[in-house]
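As you look at this complex, bear in mind that one protein chain is not there, while each of the others sits in place.
Letters A and B name the chains as they come in the text, with residue numbers starting at 1 for each one.
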Amino acid sequence: MTLFLQRVIDGLQNGAIYSVVAIPMVLIFKATTLINFAQGELAMLGAFFCFVFAVQVWSVPVAIAAILAMILAALLGMGIERTMLRSFDPTDHLPVVLITLGIFYIVNAFAGDIWNYQVQPDVPNLFPFADGTTVLMQSETNRLGLRIQHDSIAIILSLLVMLGVLHLILNKTKMGLAFRGVSSNTESSRLVGIRVGRILSFGWALACAFGALGAIIVAPRIQLQPNMMLFVLVYALAAAAFGGLDSVGGAAIGGFVIGLLNSVVLGYVADIGVMSSLTAAPLVMPVIVLLVVLWFKPSGLFGTKTIERV
Amino acid sequence: MPYVLEQGSAEHRTYRMAGFGLLILAMVLCGIFLPEFQLFRMNRAMATAVAILGLNLVVGFSGLFALCQSAFIALGAFACGSLIVDEGWDYWMTIPAGMLLAFLVGLLLGIPALKIKGLYLAMSTVAFATAFPSLSKLEFFGIPERTGGANGKEITEKLIPPDWMPIFNEDAPDRYQFLLLSILALFAFWAVGNLVKSRPGRAIIAIRDNEIGAAVSGVDLRRFKVLNFGLSAAIGGLGGVMWAMNSGFVAEQDFTFVLMVDLLVGLVVGGVATVSGAAIGALVVVFGRWLCQTYFDFSLASMIWLVVAVALAMYVSRQQPATEPLKKFMVGAGVFVAAAVAGLALFAAVDIPGLYQLNGDGPLSQAIFGFVLIGFVFFAPQGIVGSWRKLWSRVVQVRPTIPDLPEGAEVLVKDMDALQTSIQSTST
Partner (left out) sequence: MSDVMLEVKGLKASYGQVDVLRGVELEVRTGEVCVILGANGAGKTTTLRSICNMPIVASSGVVKFAGTDISKSDTGAIVGQGMAHVPQGRGTFPELSTIENLQLGAYVRTDNEVEDDIDRWFQMFPVLKDRKDQAAGSLSGGEQQMLAVSRALMSRPKLLLLDEPSLGLAPIIIEDLFSTFKQINEDEGTTMLIVEQNANLALSIAQSAYVLETGSIALSGPAAQLRDDPAVQEAYLGA
């Protein structure tokens, strides 16, 4: 039982990491019906920006460094959308797929060049009390004896908070309403006076800022190095598809589900045997999830039916 | 005035023979005069060319996003390695075996591709390609022993020239491999070139251009799509076997998603939906990487900043009214200078050593490839071959023959020349 619960916690924590990359992808998909294959790399860059501000060059307090990094990431995202993607017809997917792959290459190479493909030891941590393993609920050690690291809880909680903020932005603000309008019917949005270009920029800025913040939060856990998001991308794609490509909540749930599947199911399949580490063979599982979801229910769990025509 | 040749005429045949002859001559010269280490690279380029050819069949000609060709190469290479080392096979037998294995997996993937379209297919195949190296380490059915697991597998029997071919030096087998691989590659290109012009080939292209039209004309879409997938995978498998033949070593780290993107770069640079583009693209990718890694030694960050500065300058100057070219230029130059100065100031202020030095060989060529990919998508989407064809058609034009019309039929097209030019530019 303890093992099972331990796996559940691990799974939720991993799931939070997948959601962190899946949610920005869904935001961009909602706004533009495009998949940004460079999403993970942009988030990674955001984490490195924070590192530069907080540790490598200056010693800005981590919270402020995080905010600066988010702003930089948002600007970068807006720049990319404006200059490279806007001029293409969104129904012709090939150029956009190629461009986001090109950006993937460039950002990955840039980070690899500047920061080496090594793991950075001094990772800025937004939650300084997360100091490794602690036993939670001392009073129940004999019954549960769970080993929960504080930063796991911090990660899961932060994700929930970020989701809450995102929900508020999308559903309770005018910009958010306009964003959902553009996502629903771009032509009518124009007819209502919405400047669609500005909303697209807003969408990308929001997505990249969110992605950067997410990467900053999980960096202490999955190690800050240029390839940190490479495999996460696969999980994120599966999570986004599972939840429905245009549902932010769906992507979050998808992330947790896949994290749980990975940890709990694979943990018990002895032959495959490798545990819930992000860099091991279990990459198989998200591929299978992707294929199954897209074959049987392309709109995912919470997506709208209309996305099937993509 | 372009020199016009009638398709199928004797002149045309001579023209084609001459072109082919030039190609053979070039390859023979390469084989004779290139040093061994360059031949090694040429061999790698030919394996890559065959792989890109397969990729083109699905992505270029069929318009389907099958972005997992790197996995099929891996399958071919692993098959070759394992069959030779574990089963004692001969190199030649591994070719059909590797192709068959890749073909079967390709068919299997083609079935979901029937239902999963466009971007979704891209997502799935990208995931598959990224996951594939990990798959080869799965502790199932003794897979890691066959693929060499994380350390790779040395193919102990190298492809060396037989004793009855004294011109080849046994200690430097690259030249001999060049001969063999050239023959394989030429054969593959010839086969695909013919396929594209045949009826099944036309069907595949029809799927890309107009699915509904194709279905209505009686093309059995499902069968063709799945077969197309399988075929392109098989060709990728051939490329994988060629890869193994050349390098004598297979390791999962060689077949990552990075290889996939390299293939795409080769595809786009060469020319989407052209047969010869695969060869050009492969040369660019393989030798490009080598050139970058050997000769380029400048700061990656500076290069990115410069490129961004140029792009920004172009973007801003395009916003200016077209009627004032001097103003456009000044504004653009001004933006560029401002951006360059800002960059210098920023680099000076931020003391990160990586900004000035180059860390290893990989990142610079990777970034350059990224820029090349984006650049081609923007400025030359038809690739090198496509652009070359446009230029060359001003020198020599092949006029396709109009089929014999039945009695009393009237030709309604007003401008036959324009029609024929447009037909020509869409041929392979």
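Observations on the structure shown:
Keep in mind that, in the parts below, contacts are C-beta pairs under 8 Å (C-beta built on N, C-alpha and C of every residue); 3 or more make two chains touch, one makes a residue touch a chain.
The structure displayed is predicted, hence computed values, not measured ones.
The shown chains contacted by the absent chain are A, with contact judged over the whole complex. Note on the undisplayed chain: of the listed residues A:Val26, A:Leu85, A:Ala178 or A:Leu245, the one touching it is A:Ala178.
Within the full complex, the residue among A:Val57, A:Leu157 or A:Val192 touching the omitted chain is A:Val192. Counting over the whole complex, chain A has residues 174, 177-178, 180-181, 183-185, 187-196, 304, 306 touching the chain that is not drawn.
In this section, only the chains that are shown with their structure count from here on.
If you average the Cα atoms of chain A and of chain B, the two centres end up 31 Å apart.
Only residues 33-35, 37, 52, 56-57, 83-84, 93-95, 97-99, 101-106, 108-110, 112-117, 230-231, 233-234, 237-238, 241, 271-274, 280-284, 286-287, 290-291, 294-295, 298, 310 of chain A touch chain B when the two sit together in their complex.
Partner chain A is touched in their complex by these residues of chain B: 59, 63, 65, 67, 112, 115-120, 122-124, 126-128, 130-131, 134-135, 137-140, 257, 261, 264, 268, 272, 300-301, 304, 311-312, 315, 350-352, 354-355, 358-360, 362-364, 366-367, 369-371, 373-374, 377-378, 381.
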